[in-house]
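Notes follow once the structure below has been shown.
A single protein chain has been omitted; all remaining protein chains appear in their positions.
Order of writing sets the chain letters: A, B and C. Residues in each chain are counted from 1.
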């Protein structure tokens, strides 16, 4: 990583990301100690062309590990991402009139219901896999979600 | 070196990217400590598959400038390459019984006949374009030559 | 006609179905596993839904997720392709029950055709020629002997749970039956954990001939000619052609008649394939009906001009067939080579990154594939990565075209069956059309000698 002990922050990383994007690279590796650079420019891998799909199905992040064989929560800078284990429709509350199961900022326990994903008229309760604080709700209520789609970002080590 | 405390920034990386693009590389790896270089060039430009062609037509060097619009002699480490200006059959001597026009090591004058390329029963005399010494004869007598094929390597600055 | 179809498959057949939908002006939904996020079929569709992890049981065969994907995207119909859920009667039934049209045969058709013994019985009752064999498993030596006498020697004993040639014993004479039965039972038990053995008439060097049929909701059926799929390795087809060089016009009419009769007997609907075994004396026997579109369907399209996927969709939408039997005209000859990502020696799958992919082109050449340069062949699924199909005015031209196209095909980074196909098409016996289902094993044996 670039931000080493001296405390250098995200500035250079953002610059590198811009660099990557600007030049249509797919890979860029930089090592500092022994001066190591690795660039990659994959011409064949094209971005998804399904324009209308974005409206219906929020695209899963492209960085999702292709080899992941189970919907395990992915570590995101110390956070836990709760993903949808099934295809269906996302609901934040048990019924249209009821309050949402959780709001951003809420503390949750492992096993606590966070939302419902409805599939084929069946309501599937999705539980938190860790104790922690809901940092971000990533899906919109009543909208469809696909398998593996991130629903919640939970910080397992809340300061309070 | 790339982005260290002294403030050296992304210039070298952009240079490397330009290098990558300019040369149509898909990958470029550089390491400084142990002198490591890794280049990748995945292209549609495949080597010639015409196996039998090699027997009939000695392949022209692949480094030949594609933009060269005239059969100019190419400088090769200070040497001048005399190429065939036409397609035909290469003869080192004016007739089967005669001595070759030149041998390797001979001194030649500009305008001196070096060989014949026969095309459609016409004998075309190929002259040296410089004063110098014949360093190497690059084609075999009685064999076909293509346009631009190197025939002689002449050193224009012989020591004697 | 449907406005939106979900394609419950991947790879070349998913792209094939999506292309047909695009030409019909129908919107498409692709499903995919996490291993196929960047696949061509996903990019080609109007919408795409991830339905699970790479394992097909949890994604492409995951019925709740697949149906849920149809629900959230509002797809009115599902095309299952081949493999995966295509011959799952339960899936077809659930589709019907929730009002999503399953593009294929009825669930009853699939259930009956999945029970091969029963399907044979129904066809036999109709008086059609079926492959002679024991009605079910043989309990002891005397049952085996009795069945063998009835069927006629030579016979072959097969393990019920078997496949791939294990547990098989060819028996030529009556006094060999007892020992062969015991040996087959023992091998079946040790190999498959189940000692059940049954018996069939054994044919020396038969050909595999199959007939493509279409049947609409109103009972109209048409036959689109036969395909010769005799080039197989352990029951895996590698090369197919149509028309068969072993079938003359009279036999063609007769097999077609039997195929249509069999289809009518089981009240079959949509596209299907009736498989026959053809012996050296030009006798043919009904084996089974494949209740799906088949991998090798393109060669029939090449000689008839009929887009079978579009016909499947039209039939599922309740439209009548737009042509009758007399409108079908077979023009020229067609071959298909299945290009698999396999090591050519041992046929083990060979996944990996395709560093360079350049399909052949030009007149009479068709490529059905979802590959391109930098595609990843993932290890989780079938190793078929491309189907190379040629068409010519006659067998010689289609064959010469295939040789030319095989030479032109460039796939780098992984090993494929391309070299084997080049070898098959330069074989003198193959060129003469003198092949049987043992052709390929023999060719491979000659290679290793």
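By our rule, a residue touches a chain if its C-beta (ideal position, glycine included) is under 8 Å from a C-beta of that chain, and two chains touch if they have at least 3 such contacts.
In this text, all values refer to a predicted model and were calculated from it rather than measured experimentally.
Q: Quick one: say which of C:331, C:426 or C:445 touches the chain that got left out.
A: Spelled out, the listed residue whose C-beta touches the missing chain is C:331.
Q: Please identify which residue in C:4, C:358, C:422 or C:442 touches the non-displayed chain.
A: Selected residue, touching the omitted chain: C:358.
Q: Hey, which chain B residues sit against the chain that's not shown?
A: 24, 42-50, 52-53, 56-57, 60, 62, 64-71, 86-89, 119-120, 144, 146-149
Q: Just the residue numbers, please: which parts of chain C touch the chain that's not shown?
A: Residues 15-16, 19, 22-25, 44, 298, 301-302, 305-307, 329, 331-332, 356, 358-359, 361-369, 372-373, 393, 397, 400-401, 403-404, 407-408 of chain C touch the chain that is not shown.
Operating definition for what follows: only the chains that are shown with their structure count from here on.
Q: Between chain B and chain C, what distance separates the C-alpha centroids? Give it in angstrom.
A: Measuring from centre to centre gives 54 Å for this pair.
Q: In whole angstrom, what separates the CA-based centres of chain A and chain C?
A: From the centre of chain A to the centre of chain C is 40 Å.
Q: Residues of chain C that contact two or more other chains, please.
A: 373
Q: Which residue numbers or ranges of chain A touch two or more of the other chains?
A: Within chain A, residues 42-43 contact more than one other chain.
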